[in-house]
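Before I ask anything, here is the structure I am working with.
Removed: one protein chain of the complex. Kept in place: all other protein chains.
Let's turn to chain A:
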Amino acid sequence: MNLWAIAVFEFQRYFKWKQEIISLGLMLLSLVLMSTWPLLKTWLDNDYKVALISNAASPSISGFQISQLPPDLADTALSGVGEVWDLVVQVKDNTLLITAESSASWQDKITPQLQDWLQKQRIAQLPLTAEQKTIVNTLPEAQLIFLKKDSAKQNKEQQMVSGGLLILLVIGVFSGFGFMFTAITTEKQQRVTEQLLTLISTREWIDGKILGISLFCLKSMLTTGLFLYLMVQAVSLAKGKGMFLLPITAWELASAVLFVSLGLLLINSFMAGFAATIDDPNHSSRSLVMFLPTVPLGVVFSAMDNAEGSLMHILSLFPLTSFAAMPMRMASVSVPWWEWLVSLLLLLACLFWLKSAASRVFELGIRMYGKEPEWSLLLKTFLFARVKE
């Protein structure tokens, strides 16, 4: 009963309707801007003026206004570079001579397209049949065949899902870090601890706090995730690619939520314990310890490009990294059910142990004012047992 009352109170401390509505408004604004950006860009961009000195039919290239000029006007065109023309293109001895006033990034966009145009002109001049010309102009088709069903689902969308998940995890972990750090150190400084510890036990308090703040972190991840999904969807629709469907199943999504939720509880337990040992957040060496939970994310990030590699295998089973590694692996490859189960059980066991250890550290630190526990005492309490006051 108290656990839920504490969790709800902690959640509501950070959940403010006004702030949520402002964030949602800003997200929607970004969404509208993102989805209309291609249209806006086309509308706002001026086409570059290109003079093509050639008798052959000129190509049509988006963003460029190409005017075809006869070879005798080449000198006139070249004298107008920078004023009349942004670019003058000549063809001499099968070589493209592109003249501009100065170097600019947009020139990289037109160069390969002009090369392609010239290549086609040259092929057209060869003594080949129409069928032969088609063969020369078309790239051969390639088909990928996988013997193991669904063994490598790696494609652009799946990498995008893994990357998105990592971004969300970073948001969740850093939210937890911020809230735990400020909430607990402020409560200690304002002596809220004295009042609450006469009403509830330290165990009840830390459990409720971890649950409330983890739920808030999960909420932040879900709202940001939903926004990212809508953004991708809007861009996809604006580009005319149709609806973007997440390349993961409902089961994989549910698994990801489960692992991530347990991961947040794990990380917030650690942070709550150590935040309680900090007396003054501005001058404490303990603050650095609070950054430790970001290490698993860094490790998983470095291994995520090879979802089938041994390292990712180990990370998805190791309980301190599995909450991040397992969902990412599942987004890329099919994970055997027993590995999933082993990973989940190890994560649950680790959560149970870490929460008990963090409770002991919390109990040690929360009533200590004006000084911080020694490192040795802290380590002893964290690893072994409750130390007497």
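Quick note on the criterion: a contact is a pair of C-beta atoms (placed from the backbone, for glycine too) under 8 Å apart; a residue touches a chain by one contact, two chains touch by 3 or more; residues count from 1.
In this section, contacts and distances are computed from a predicted model.
Choosing from "MaoC family dehydratase", "ATP-binding cassette domain-containing protein", "Cytochrome D ubiquinol oxidase subunit II" or "2-oxoacid:ferredoxin oxidoreductase subunit beta", the protein name stored in UniProt for the chain missing from the display reads "ATP-binding cassette domain-containing protein".
The missing chain, though absent from the display, is touched by one residue of A:Phe9, A:Phe291 or A:Phe352; that residue is A:Phe9. Of A:Thr42, A:Asn137, A:Gln190 or A:Thr249, it is A:Gln190 that touches the chain left out of the display. Residues 1-2, 5-6, 9, 12-13, 190-200, 367, 389 of chain A touch the missing chain (whole complex, contact as defined above).
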